[in-house]
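First the structure, in the form of structure tokens, and then the observations on it.
Only one protein chain is missing from this complex, and each of the others stays in its spot.
First chain written, first letter: the chains are A and B, and each begins at residue 1.
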Amino acid sequence: MQFFIEVLIAGLLSGVMYSLVALGYVLIYKASGVFNFAQGAMVFFAALTAVGLHDLGLSLWVAVPLTMVAMIVLGLVTEKFVLRPLVAQPEITLFMATIGLTFFVEGLAQAIWGASVRGLELGIADVPLEWLMEVSGMAISQFDLIAAGIAAALVAGLALFFSRTKVGRALRAVADDHQAALSVGIPLQHIWGVVWAVAGFVALVSGLLWGARNGVQFALTFVALKALPVLILGGFTSVPGAIVGGLIIGASEKLAEVFLPPLLQQLFDTQMNLGGIEGWFPYVLALLFLLVRPEGLFGEKIIRRI
Amino acid sequence: MSKKSGEVILSFDNISLSFGGVKALTSIGFDVREHEIRAIIGPNGAGKSSMLNVINGVYHPQQGEIVFRGQKRRGMNTYESAKSGIARTFQNIALFKGMSVLDNIMTGRNLKMRSNFLLDAIYWGPAQREEIAHRKAVEEIIDFLEIQHIRKTPVGRLPYGLQKRVELGRALAAEPSILLLDEPMAGMNVEEKQDMCRFILDVNDQLGTTIVLIEHDMGVVMDISDRVVVLDYGKKIADGTPDEVRSNQNVIDAYLGVAH
Partner (left out) sequence: MFYRESGQFKSTYAEDSQIFPIRQDRWVVGGIVAFAFLGIPLLAQFGWVSNYAFTAILTPFLIFALAALGLNILTGYAGQLSLGTAAFMAVGAFASYNFMLRIEGMPILVAFVLGGLCAAAVGIVFGLPSLRIRGFYLAAATLATQFFIVWCLTKVGWFTNYSSSGVITAQKIEMFGYAFDSSMSKYLFVLGIVSVMALLAKNMVRTNIGRSWMAIRDMDMAAEVIGFRPMRTKLMAFAVSSFYCGVAGALFAYAYLGTVEPEGFNLDLSFRILFMVIIGGLGSILGSFLGSAFIVLLPIVLNVAMQSLEGAGLPLPSGIGSSIELMAFGALIIFFLIVEPHGLARLWQIGKEKLRLWPFPH
């Protein structure tokens, strides 16, 4: 039981970090109706740039703001050269364009910084919490806890930003109806710029957290890809959905990774090594979920009119 | 007029339909006789399109009963209704934009095709013969609708009026016994409307197809339809021949407004 709780908590903590990545997708989708597949590549780009600058001898306090500038530039360039020419195209065309963008950004990051794995040290040790160990005997990573805390704070902050501020209101108006937002005088380009910048910021923070945890490498894009099942569960437009979806995915994949193999081995009576279940479990879970509830946990049921 | 008063083939009783809390139709009941042209009219939002959607099974009413060719049922389903000879056109043209006019109309014949995909893939013998036979039938419709010159044009490139005509063609290709037309003349100029009227009357006259149509142009409706049912706010307010409906006080109130 204790082991179960330990796994569950570890899963939930990484789930918070999935939520953070997923939030980047939600922001852009809500504001511009674009499902930005390249968000994962942006996470990778941000982490690699920050760590690359750091390795050049800059302190993190300089490297991270510089990276932020790079992310904003990347966002603005994307908005101008990829999305604006494709305005009013079908959603699916935009989606495919962002797949192209994914390749471009991944290639760009590696062309600048090389393809080797880099370590990132944020100054938070990845050791079990001692007091918790003493009290309950459970090993919960200190890093995971702090990272989840940062992610949670960011998610909450963004949620507040969008529900309480003027920019947030404008953004929600834009998400609802571009034309109507324009007609009441909301500067559309400006709002999109803000959104891409915020999405870049989210990518940066997730990139740093995940990068420090797993090393800054190409595999980060696969972590970011896991935001997709999170979104399927939570619905593409819902911030609370992204949070809950992230927690579910994080917890269930860890539980599946630890507890499914023995079960399967028993079931099929083999000694096969069945590790790596967490690589596909979120997707299959999302797929099964879609069969039951296509609109997601928090999405609205759509009545189609003809 | 006498040849038109056939048997009742389709009747509705007490049909109610709502979306969430919004009532689209409330206790609607009327019938359709074979070979007649039956119009459904009413102000915007009266529930006319919803009614058509109930007839061919796109929407399923929460309440009520439909009797189709003597069979009682709670609701229709799209496939069954297509199979039993109900075809329709849509208010906002619902053509297959990426396909040519010819292919669009060919899709209308899909339920008459026997060949399977393996035979199609080989395109030899029976499959080819069948395809050609259906092509012939479709070409007759193309002739009838006078759209020979655009048969290979992708429909997305056609002007609105022609698209409407192609959509009628697709519905006709199924050789329907009941044809549902949702605002077939919306957005047309007078000439196009005249053409469309002629096509509708010809279909009704020569093929004996029963026609249920929604139309806003009162002149057209009163001219071509045999009986008219009037909806307002999802309720039926009148039903009868054009002359009866024209003089009905409820209808006048609904259209012209009423002083309170």
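FYI, a residue touches a chain if its C-beta (ideal position, glycine included) is under 8 Å from a C-beta of that chain, and two chains touch if they have at least 3 such contacts.
Small disclaimer: the values here were computed from a predicted structure and weren't measured.
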| item | value |
| --- | --- |
| Touching the absent chain when the full complex is considered, from A:18, A:35 or A:143 | A:35 |
| Hidden-chain contact residue, picked from the options B:15, B:39, B:66 or B:87 | B:87 |
| Touch with the omitted chain, as defined above, among B:14, B:62 or B:110 | B:110 |
| Hidden partner chain, touching residue among A:96, A:132 or A:297 | A:96 |
| Residue ranges of chain B at the interface with the undisplayed chain | 56, 58, 78-79, 82-83, 87-88, 90, 94-99, 103, 106-108, 110-111, 113, 115, 117, 120-123, 127-128, 131-132, 135-136, 139, 170-171, 174 |
| Residues in chain A touching the chain absent from view | 35, 37, 81-82, 85-86, 89, 91-93, 95-97, 99-108, 110-111, 114-115, 225, 228-229, 231-232, 236, 272-274, 276-277, 279-280, 283-284, 286-287, 290-291, 294, 304, 306 |
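Following the convention adopted for this analysis, only the chains that are shown with their structure count from here on.
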| item | value |
| --- | --- |
| For chain A paired with chain B, centre-to-centre distance based on mean C-alpha positions, whole Å | 48 |
